[in-house]
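As you look at this complex, bear in mind that one protein chain is not there, while each of the others sits in place.
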């Protein structure tokens, strides 16, 4: 019962990882709660602070209240700079 | 001592001519005065009315007050529709 | 933002290649990150008559002068670098290319605005006249008030 977490760009470099599988059992978490778990895992790394990152759930832009559960794909990344 | 008059597009078809040389001696005419002479020549043809035509003098957009003289090129044409 | 590139102005019966024109605009141009191109095509008018071709008449000499003036005004006003204006004349089939406007700039909004401005002025100032050829005959196209309004908006505050 895992949830897939992805990191991109600067975030990926700062956290030294681009993806991880997180066992969440059958819990339903908000993005905010998921972020707290990640902050524990990454020693409160500043790269994971809300103000510095955007979040997408299942490839759609999401926010701190969006609910996630096992099977979901959650991505954290900096503001986009394409084009 | 002639002045060159050109007609384009619908005007050219209506007047059945695309260009004529007009002997103006050494007179200086306004476009308005030139137009009056042309109206006489073309039997007051409605195609030559001010409201239906634009005028260019020496290939620059002009108006009824613009002064013309021998050697000048004066063109009358309908509103443009390119692009 | 250099504005010293001479505009490329072409009034011709021949067709043009958008690919080649685009290449000319970007070649050895490392400061200009944005290119905007407009192409106008002969289209079937939505209406009661079915268009078979378009005939384009122009005022040789004055046309080129007028297009150059529009291009230079746009370069200065929007800080464009390269500008190209190509306009075809003669008889053009359905779906044929009529006009090409291409501009480069350091920034995308300037490029969009510059190309848009050039088209608005070309439509209302350059001495071209369109005649529609239908199956039933032909008729000169009337100037559109919407085109005049479009050109006039550039005189207002931005």
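Labels A, B and C are assigned to the chains in the order they are written; within every chain, residues are numbered from 1.
Convention: a contact is a pair of C-beta atoms (placed from the backbone, for glycine too) under 8 Å apart; a residue touches a chain by one contact, two chains touch by 3 or more.
The structure displayed is predicted, hence computed values, not measured ones.
Within the whole complex, touches from the chain that is not shown fall on A, C. The missing chain, though absent from the display, is touched by one residue of C:53, C:94 or C:143; that residue is C:94. One chain is missing from the display, and on chain A it is touched by residues 6, 8-10, 56, 59-61, 75, 77-83. Residues of chain C in touch with the missing chain: 17-20, 22-23, 26, 28-44, 46, 94-95, 97, 106, 108-109, 111-112, 115-116, 119, 150.
In the analysis below, only the chains that are shown with their structure count from here on.
When you average the Cα atoms of each chain and compare centres, the chain farthest from chain C turns out to be A. With centres set at the average Cα position, the gap from chain A to chain C is 49 Å. Note: centroid distance chain A to chain B, computed from Cα atoms, is 74 Å.
Within chain B, no positions touching two or more other chains are listed.
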